[in-house]
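Notes follow once the structure below has been shown.
Each chain you see keeps its place in the complex, though not every chain is here.
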Amino acid sequence: SMEEARADRKHEWIRLNVGGHIFMTTKTTLTREPHSFFFRLCQEDPDLPSEKDDSGAYLIDRDAQYFGPVLNYLRHGKLVLNKHIAEEGVLEEAEFYNLRGLIQLCNERIAERESPKVTK
Amino acid sequence: SMEEARADRKHEWIRLNVGGHIFMTTKTTLTREPHSFFFRLCQEDPDLPSEKDDSGAYLIDRDAQYFGPVLNYLRHGKLVLNKHIAEEGVLEEAEFYNLRGLIQLCNERIAERESPKVTK
Amino acid sequence: SMEEARADRKHEWIRLNVGGHIFMTTKTTLTREPHSFFFRLCQEDPDLPSEKDDSGAYLIDRDAQYFGPVLNYLRHGKLVLNKHIAEEGVLEEAEFYNLRGLIQLCNERIAERESPKVTK
């Protein structure tokens, strides 16, 4: 029914409390990489104990500033970094969350930075 | 009547919850591009299912940081980017929201960056 | 009386909701330029329809990030811009708010950027 469809969509939305900062996203976004922290979080994996804050957001003891690029990677599959952001900051998060594609993208970006192409 | 005019203006304002961050704008701004996500959102297009958070803001599963330039484009028609912002970040959003004018402006800006003019 | 003086000072403070972000300032600051949007807002000009949010803040459908330099200009009369800020972003706001002095300062800054002095 339309009521059920509406309830399903509502159920889709997930609040995350990353180091004290609230982010909102969907289960569809968070489950895009099967072996990741987020996939396990959504599956309520018993080996990944999780707590929620008073607003119902999952508590994650990680940095909020580098979380934007992580979430965007899950949304569109690309690594987009503003010019002042340390690539290593996102790499640390990618490793913690076990996002293999993102780890590779960060490493490629760092390698590129360290040995820029001669011709451009 | 004056009461009705006031109610209309109040009705004008729309709250958006973009990835957990609240933005406020008007229907006039959001409906400026006819084929966009925002136009359809304001028309309550049945093919674009939408949910609201507890504060009555439309939930959008996208990045908040690149949303400022998107909204400003709808307000004044220009692409204004601070110097540290990755143009690709705004392009991704412009594509998601189907803002054709903004997609073109982002692509022009990227092309300019890649092959800067010899004379300045 | 002292009570009245206190009430007057309390009346001085104005909340602004700029695109979803709250700023606080005083009537004295906002009325510094006679022909501006803010002057008219404080005068409750009937030709400038205005709405307030639930917290009593005037709703303004403009960007919050470029609003800091605008408000600072009204506070101390200067244009102070961090190095990563696009001058065009503040210019757009200055034009919208009809702040003639600030428009001129922005244009001067852009001209300076485009043709830097040979000697420094």
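For reference, chains read A, B and C in written order, and residue numbers begin at 1 within each chain.
Assume a contact is a pair of C-beta atoms (placed from the backbone, for glycine too) under 8 Å apart; a residue touches a chain by one contact, two chains touch by 3 or more.
Keep in mind the model is a prediction, meaning the values are calculated, not measured.
S.K.: Please give the number of copies in the complete assembly; 3 of them are in place here.
M.R.: When the whole complex is considered, it contains 5 copies.
The criterion applied here is as follows: only the chains that are shown with their structure count from here on.
S.K.: Through what angle, to the nearest 5 degrees, does chain A rotate to match chain C on its C-alpha atoms?
M.R.: In short, 145 degrees.
S.K.: Any idea how many Å lie between the Cα centroids of chain B and chain C?
M.R.: Centre-to-centre distance between chain B and chain C: 23 Å.
S.K.: Using Cα averages as centroids, what's the distance between chain A and chain C in whole Å?
M.R.: 36
S.K.: List, in ascending order, every residue of chain B touching at least 2 other chains.
M.R.: 83-84
S.K.: Can you name the residues of chain A that touch chain B in the complex?
M.R.: 5-6, 9-10, 12-13, 15-16, 21-26, 28-29, 68, 71-72, 75-76, 78, 80-84
S.K.: Touching chain A in the complex: which residues of chain B?
M.R.: 17, 19-20, 49, 51, 53, 59, 61-65, 83-86, 88-89, 92, 96
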